[in-house]
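Report on one structure; see the data block that follows.
Just one protein chain is left out here, and the rest sit where they should.
What follows is subunit A.
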Amino acid sequence: MFGGAMNNRHRDPKWKKHRANKVFKVKLPDFEKFRDVADGKIARNEVRREMKKRGIAPCRKWDEKPIFFSTLTGVIEPYVPPEGDGKASLLSKSGALQKMEQLQKKSVFTWHLRKLKQFETDFSIADFASEANDLYIKAHEALAEQDQDKLFSLVTEAAYPEMMANVEHKTLRWQMLGSLEPARVVHIRTQSLLTNDNTFAQVTVRLHTQQTLAVYDRFGRLLHGSEVLVKDVLEYVVFEKHIANLYGQWRLHAKIIPDWKASKEPSKRTFVEPEVEAPEETSESTETTTPGAEEPKAAQGEART
């Protein structure tokens, strides 16, 4: 079956061409090229040129798209968390200064609060803080379960891709163990969009909680964190509502990351450093640089084995 090759050449090459003409020519698709196009190895404009050459018109696109303003992408005048929050006492100098600044901003705060209350007549700051805490827990539980539909109802369209980034094919184990301090509303802003009465509200809540987080990869190996290590988490979470909309709901919108935040814990797993191509130099030195560029590649190849 898989034995040697049979000689399929005719002994007399005289009528070779005539014999070849007996076979009807079939144009076979070049699957290899299709694969390269699908992988993005061939540039899109090159594909277009090829299609043009063959006289194939591009398929019609459905360009009409429904537009609906359901969220603001950014944070309106983001809250600036005081440095050393959770550490500086009111009696210390920095603590006293922070309190002063807060009092100065009080008038703007009340202006926006009044604006919010025009739409939300029964809005109460104290009630909202606990409501926000529940919303935060629900959203993060949905994220840990990777329940995309549930998560989409709890966070805004702007926050959803940020939360879902890099969680695909991973196992998240997240737990909220309790609050160190009660949740507190620190910032309120409203903004109208296109028309004066089409208003969005953003409320920033300070959450000081205890949590555990462990991230496992597809094969059950630990990537980050621990399931037993409890960490104190201080967060400033922005919640948003389209208050002009009768059916609008409070949803998690963003997190404010202060400049003074400590750097992140590095990943537990190690990786081989990817080979980065050297930037192209001017035409004069191209010939001299190419043999040199191969050397580090070879060195890395050895290091891998």
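Quick note on the criterion: contacts are C-beta pairs under 8 Å (C-beta built on N, C-alpha and C of every residue); 3 or more make two chains touch, one makes a residue touch a chain; residues count from 1.
By definition in this document, contacts and distances are computed from a predicted model.
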* Structure fact -> The chain missing from this complex carries, among "DNA replication complex GINS protein PSF1", "Aldehyde dehydrogenase domain-containing protein", "tRNA (34-2'-O)-methyltransferase regulator WDR6" or "Large ribosomal subunit protein uL22m", the UniProt name "Large ribosomal subunit protein uL22m"
* Structure fact -> Per the whole complex, from A:L194, A:L229, A:A262 or A:V276 the residue touching the absent chain is A:L194
* To do: Consider the whole complex, including the chain that is not shown, and state which of A:M6, A:V26, A:L103 or A:V276 touches that chain.
  => A:V26
* Structure fact -> The missing chain sits against subunit A at residues 1-2, 22-24, 26, 28-29, 31-32, 34-35, 37-38, 65-74, 76-77, 108, 111, 157-158, 169-171, 173, 189, 191-194, 214, 216-223, 269-272, 304-305
